[in-house]
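Heads up, one of the protein chains got dropped from this complex, but the rest are sitting where they should.
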Amino acid sequence: MKRIAVLTSGGDSPGMNAAIRAVVRKGHHHGLEVWGVRRGYTGLIQGDMIEMSLGSVGDIIHRGGTILHSARSEEFKTAQGQEQAVANLKQKGIDGLVVIGGDGSFRGAQKLTERGFPTVGVPGTIDNDIPGTDFTIGFDTAVNTVIDCIDKIRDTATSHERTYIVEVMGRDAGDIAIWAGLADGAESILIPEAPYQLDQIVERLSRGSKRGKKHSIIIVAEGVGSAVEIGRQIKEKTGSETRVTVLGHIQRGGSPTAHDRVLASRMGAEAVDLLLQGKSDYMVAIQANQITGLPFEEAFAMKHQPDMSIYHLAEILAI
Amino acid sequence: MKRIAVLTSGGDSPGMNAAIRAVVRKGHHHGLEVWGVRRGYTGLIQGDMIEMSLGSVGDIIHRGGTILHSARSEEFKTAQGQEQAVANLKQKGIDGLVVIGGDGSFRGAQKLTERGFPTVGVPGTIDNDIPGTDFTIGFDTAVNTVIDCIDKIRDTATSHERTYIVEVMGRDAGDIAIWAGLADGAESILIPEAPYQLDQIVERLSRGSKRGKKHSIIIVAEGVGSAVEIGRQIKEKTGSETRVTVLGHIQRGGSPTAHDRVLASRMGAEAVDLLLQGKSDYMVAIQANQITGLPFEEAFAMKHQPDMSIYHLAEILAI
Amino acid sequence: MKRIAVLTSGGDSPGMNAAIRAVVRKGHHHGLEVWGVRRGYTGLIQGDMIEMSLGSVGDIIHRGGTILHSARSEEFKTAQGQEQAVANLKQKGIDGLVVIGGDGSFRGAQKLTERGFPTVGVPGTIDNDIPGTDFTIGFDTAVNTVIDCIDKIRDTATSHERTYIVEVMGRDAGDIAIWAGLADGAESILIPEAPYQLDQIVERLSRGSKRGKKHSIIIVAEGVGSAVEIGRQIKEKTGSETRVTVLGHIQRGGSPTAHDRVLASRMGAEAVDLLLQGKSDYMVAIQANQITGLPFEEAFAMKHQPDMSIYHLAEILAI
Partner (left out) sequence: MKRIAVLTSGGDSPGMNAAIRAVVRKGHHHGLEVWGVRRGYTGLIQGDMIEMSLGSVGDIIHRGGTILHSARSEEFKTAQGQEQAVANLKQKGIDGLVVIGGDGSFRGAQKLTERGFPTVGVPGTIDNDIPGTDFTIGFDTAVNTVIDCIDKIRDTATSHERTYIVEVMGRDAGDIAIWAGLADGAESILIPEAPYQLDQIVERLSRGSKRGKKHSIIIVAEGVGSAVEIGRQIKEKTGSETRVTVLGHIQRGGSPTAHDRVLASRMGAEAVDLLLQGKSDYMVAIQANQITGLPFEEAFAMKHQPDMSIYHLAEILAI
């Protein structure tokens, strides 16, 4: 192996730049040439790639987003697009590809492997919803962004003695909601993995209010449904006003936390090692606090589950 | 004058606690007793007030929200409510009242003055929409919260090369939108004070895109209309996707900036001085960088105008 | 077990309040009465303790420091002090004690256990230097504080093309230096666990400079020696100026990160469970991402080692 490439794909997440830096620097450390592909699979099909020097990834470890940009590609879903991608890689003499992204991006990587091209995936998504790894790059930053926001909302919630409903990201996974919920003492946490009962929420609100709580915060993962609609239902039941905030895209940005920079650096470096060991169709993971690798197939056979002990503890502590 | 009281009313804003601290400490400095009224005019009618020692305002200067809480009071709009409020103040032997809040709260203060009770207002609102003062307490913090959020959105906007629309607070005033817009290099700023033309926005977007801009950010003050609707219109015109974020209540919270803590401290202290000078029906203001006071009537005769030179400069610099 | 107590001891760390909250709320959840001891072992000897209601720990999860305060106690090192402490606990009918602090505090807890009083320790220190647990409460926040500071120093380092030396906490342990070093791309990391060679540092500086690096950052754990002295040595060798910053006590403060709030909540809750299970002379730990417990003796028989793979990776990636 003499030449590898790296791309970022899907929704961006904080720490992707740290992962790119690690791939480039670890590659150079092993005497490899490293190429960067721009705009994910779109750029792969277009052959939009450049060689990356050591200096090309200087001063990016602390930046949100991805210097390689990201995009969705409809064309890559076709056989023709995939063939073109492999042809472009081979034409440049590239022997292996690191794909930083979520599980959609990993399925794209598998398409390349099916066509004989070695790929290794690095889990980068704020949602923490990739099976096989305890944490994904960007999750810790996103949770910290959420709690910074909720800490601010708490100020105004306390001043006005109201109930606030905060919608956070997580279409299929409640991880952000659960962690932010425990970290912020939310009264109720609504996640796709557990059905919610309006009566229970209302009961918790009234119990809190009785024991003198100055505010209540309810966190809703977007996959559960509209926070606005849930707010309306609560108002109907309780008669008291609720205020709704949808945090949105700010959760994807920001300078990565130390945790995400370290995780991304370790994962990016491991991806290079895996390629050098001849692994393909593989993803990097952190399991039980150890960096490791596993086949995509093995990961895809599992189902991601958030840590429900945290969910239940949050419930007990926000009494 | 031997005994004064202080309350916070209306929407809370960061720095209100610093203002309360200044009223209490400056009052003590002049040998006054200072009382705190809880939950604004609601607490005034209920007689919910406590004496505040020097220590009662320790360790609050850096906290968002208001330790005295705030609330809206329908009852205070009635003559009966106002009479009850004055009766409660007199019964406690209180000689003057400092009202920290927005112009609605100031109009409430005037009702007390009409009934013979001396009041001084301190402008506390994130919207910066009070005539007679260049800045209000909380505005600087709110603008900084907005730019922190937009800096995060910018990461993801750059990674995906998209247009983002961000709705900020400001029902009647474009100040937050204008300052955040210049501070963040927004392509377009939509404010209640200036009609917007969709064609112009679209033209700016396409010009930026032609010269290689990787993202565009449009800031919309809530008074202009729904950011979601504006996003829909832009998509219709340009065919390209937009992403919308409504920042909401996080703009009201957070630890106040140095600017707001200093402004609040100076204004709170000035309010005590004005009461001691026998002023009433008055508000504290900062004009041309000087702390001063002016009659409510004089302020209400003016119309708040945001600094349009900043608006126009933003347009030029975001070319 | 009907009544337990909790105290914080030694240097404070962000997340201690979240741990106190968890002890109190989890205790109440199990029907226990929970008492808070003020100022660590000093308060224990003085009998300075109060019952803690559910509401007493409201609105503290996001606050740095410890609402129970902390102090060093010379008196507690004496047999008399320890006897007094046990007597005070028994006199209040308290059956078990949770000690939140570092290993010095745990050795204090052991003294109580030797006298027959059940204790469980919760590892709270920014230094991450307690054997038996992968992470301690406050470490993640401290590392994030350090990287925020270094990100700022980087701005000015880049502008002036200089070498900056940053001294971080860690008298015996290099964990903060190592994590912050990898997270910030520091050129060299000096830790107590590894001897440093000036020649190597100088060589790395000159190599970086040759390949066009605009700045260099060297992180020094305080246990290694004075950053000022190291700066002087580097200047002597290289002839070029260095700037030194000693981060100091800001590393102990700040609102805890999500990671520390969650860790503290889990650990505080686990401490209550361990007491209820009849465990004593025990500490809570996180190992391989699982919350668990182990006897103090077992922990003290180990030696804390920072993750040297992170140290070596940092070296490779900052090439």
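Per-chain residue numbering starts at 1, and chain names A, B and C are given in the order in which the chains are listed.
Criterion: a contact is a pair of C-beta atoms (placed from the backbone, for glycine too) under 8 Å apart; a residue touches a chain by one contact, two chains touch by 3 or more.
None of these values were measured; they are calculated from a predicted model.
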item: Left-out chain, listing which of the shown chains it touches; value: B, C
item: Selected from B:143, B:205 or B:299 as touching the chain missing from the view; value: B:143
item: Touching residue (missing chain; options C:32, C:109, C:153 or C:286); value: C:153
item: Touching the absent chain when the full complex is considered, from C:164, C:282, C:296 or C:311; value: C:164
item: Missing-partner contacts on chain C, residue numbers; value: 8, 11-12, 14, 16, 39, 63-66, 69-71, 145, 149, 151-156, 158-161, 164, 214, 243-246, 248-250, 252-254
item: Chain B, residues in touch with the chain not shown (by the definition above); value: 21-22, 25-26, 28-29, 54-55, 58-59, 61-62, 134, 140, 143-144, 146-147, 151, 154, 158, 179-180, 182-185, 211-214, 255, 257-259, 261-262, 265-266, 269, 288-290, 309-310, 313-314, 316-319
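The rule is simple: only the chains that are shown with their structure count from here on.
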item: From chain B, the most remote chain by mean C-alpha position; value: C
item: Centre distance in Å when chain A and chain B are each reduced to the mean of their C-alpha atoms; value: 35
item: Gap in Å, rounded to a whole number, between the CA centres of chain C and chain A; value: 28
item: Rounded Å distance, chain B centre to chain C centre (Cα mean); value: 39
item: Two or more partner chains touched - positions in chain C; value: none
